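Contents: one structure, followed by commentary.
Our next item is chain A:
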Amino acid sequence: MITIQTLEFCYPNGEFKLNIPDFQVSGGEKVAVIGPSGSGKTTLLNLIAGIMTPQNGTVSVDDAQVSTLGDLERRDFRITNIGFVFQDFELLDYLNVFDNVLHPYRITGALKLDKAVRDRAESLTQDMGIGDKLKRKPNDLSHGEKQRVAICRALLPQPRLILADEATGNLDPDNKILILDLLFKAVSDYNATLVAVTHDHELLKHFDQIVNFQEFKNKAAV
Partner candidate 1 sequence: MIDSLNIAWKYIRFNKVKTATLVACITLISFLPMALELLLNESEKQLMSRAVSTPLVIGAKGSALDLVMNTLYFDDEVPELITMESANRVMDSKLAQPIPLYVRFQARRNPIVGTTLDYFDFRNLRIAEGRQLAILGDCVLGARVAESLGLKPGDSLVSSPETLFDLAGVYPLKMKVVGVLTKSHTSDDLSVFVDLKTAWVIQGLGHGHVDVTKLQDPTLVLKRTGKNVAATAKLYQHTEITEKNIDAFHFHGDLSHYPLTAVLAVPRDDKSGTILRGRYLKREQTRQVVRPADVIDGLLQNIFRIKNVLDAVISVVALATILAIILVFALSLRLRQREIQTIFKLGCRRATIVRLLAAEIFIIAIMSAVFCGALIWMVNQFSNDLVRMLFIR
Partner candidate 2 sequence: MQVRWFSICDRNRCFFSIFCVVFTVALLASASWAGSNDSGKLTVYVVNYPLQYFAERIGGEHVKVVFPAPADVDPAYWMPDVKTISDYQQADLILLNGAGYARWINKATLPRFRMVNTSAGFKGQYIEAPEILTHSHGSEGEHVHESLAFTTWIDFNLAVRQAEAIAEALGRKRPELKDAFQKNYQKLKQDLLKLDQDLKTLVSKDPSRPLVVSHPVYDYFARRYGLDIKSVHWEPDEIPTNEQMMELNRIMKEHPAKWMIWERKPMKESTERLQAIGTDSLVFHPCANTPDKGDFLSVMRQNIKNLNPAFKNDF
């Protein structure tokens, strides 16, 4: 699913350098990315999603060499193939739950919003246990409910790759398990791949592969 080859990335100010050796993620795999803060975990997700481009090396997602695509192509690829779940949910306060879930379809021409999509959104929110809160605004929801909305938004386009950046970071233990379960269910339902950045070592046992950024750093230092 994901193939990374000798990735080198450096921010414009030159203060941070990231060197990632070759590694692969298979389709349907659940990968946890761990490491100390500031080690580049989120940067890795951004590189995989095509939000940033490396100075050297390549990132491929399925057949698409994301790192070499143009900006517009990367955006279109991202919105149709990748579902993003953020630590701080990143919902739009001024849209209700249903509109937040449908939001990706409204901000790109690459996804077509039709009745089937709306029906699927309703079904998805029902499955996520927020089907009765569609008219509410995010400020009226609990953290767990907000994250479920974010997950619905990420899953609605039926992405092949789900990137979760500390998706359980702001949740209580019960909700953490719940969210993780929902993500894993989505992986199996959509036959998707999950790459999740997490600080929660208790959850690691649920993943297929663990990528430790400390090792990358050590390898890079060598």
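Selection rule, in plain terms: all candidates are chains of the complex that A comes from, given by their letters.
Operating definition for what follows: a contact is a pair of C-beta atoms (placed from the backbone, for glycine too) under 8 Å apart; a residue touches a chain by one contact, two chains touch by 3 or more; residues count from 1.
Values in this document were obtained by computation on a predicted structure and should not be read as measured data.
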{"item": "Chain A: touching candidate in this complex (1 or 2)", "value": "1"}
{"item": "Residues of chain A touching candidate 1 in the complex", "value": "46, 49, 51, 71-72, 75-80, 82, 84, 86, 90, 92-95, 99, 103-104, 106-108, 110, 113"}
